[in-house]
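Removed: one protein chain of the complex. Kept in place: all other protein chains.
Take a look at chain A:
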Amino acid sequence: MRSFSYERAASPGAAAAAAASTANAKFIAGGTNLLDLMKLEIETPAHLIDVNDLALDRIEETADGGLRIGALVRNTELAADARVRRDYGVLSRALLAGASGQLRNKATTAGNLLQRTRCPYFYDTNLPCNKRKPGSGCAAIGGFGRQHAVVGASEACIATHPSDMAVAMRVLDAVVETVRPDGTTRSIPIAELHRLPGDSPEIETVLQPGELITAVVLPRPVGGTQAYRKVRDRASYAFALVSVAAIVQPDGTGRVALGGVAHKPWRVEAADAELPRGAKAVTARLLGDAKPTKDNAYKLPLAERTLAAVLRDPRA
């Protein structure tokens, strides 16, 4: 690990200002992804700004009946919150499908959204990776690619976003609140937070340098039956090969988002309208532009069948 200086920020605005005015600075909250990458020198910050004192660890009801989730609310607390369990079951389910008990106790709401989009070649510092070293090439393309993206990928990067929570946030139309180094705030719909890789896969979100997530807001509950089903190589503590977040209303309408298939949580609003026609119609729209390889082509039928299973038994 490279050496770094360290400070504890006293306010969100001060944290954002410090991050913008200090060379090569990074925020640290739970630290479970950042420290993992710093040990491998994939991340090499010269300065860490610890944001854990910022009192952003509360879940509050909003004026219009939704929830404002503080950026520092731990994944365990968010999944266990009675309001989330009752009104946003897909979010509890997604959180509980991710990582391990130890990691969920540390990982924060904002940190979960900002964990690196990654693949095994990103971690292998002996091989080229445009995300780790822009312009060096992509070892995953033509490599061992059964975990990689089938849709929205580019010639530069085929990694998938690993978060389960973010897929549920996407299907719930969550909004991310931030503070910028100049003290101004803004709201970013979750759909716009993460970028597709294009020719700059090292830039994963639309956040500006120093911009700090302070909260994630859930709109008022939409009801329906909510489910998150994750298919993986082992029963627990593994990334998704494919996951489905779904909210299905009694009349058969609803919303669907997929995890494990793209560089970001994957939802196509036009596909939601196909729900009454079944899983095949939905996935045809969701994955119509897919360009799978022979290694990961299995993800297309897997997504369709996983959605079919969810629609047959949404509570599972």
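Simple rule for what comes next: a contact is a pair of C-beta atoms (placed from the backbone, for glycine too) under 8 Å apart; a residue touches a chain by one contact, two chains touch by 3 or more; residues count from 1.
Criterion: contacts and distances are computed from a predicted model.
According to UniProt, the chain absent from the figure is "Aldehyde oxidoreductase iron-sulfur-binding subunit PaoA", selected among "Aldehyde oxidoreductase iron-sulfur-binding subunit PaoA", "Carboxyltransferase domain-containing protein", "Transmembrane protein" or "Peptide/nickel transport system permease protein". Of the options A:79, A:138 or A:217, the residue whose C-beta touches the omitted chain is A:79.
Only one residue from A:21, A:62, A:125 or A:253 touches the chain missing from this view: A:125.
Interface residues of chain A facing the missing partner chain: 1-6, 28, 31-32, 35-36, 39-41, 46, 48, 50, 52, 76, 79-80, 85-86, 89, 92-93, 96-97, 99-103, 105-106, 119-121, 123-125, 143-144, 146-147, 232-239.
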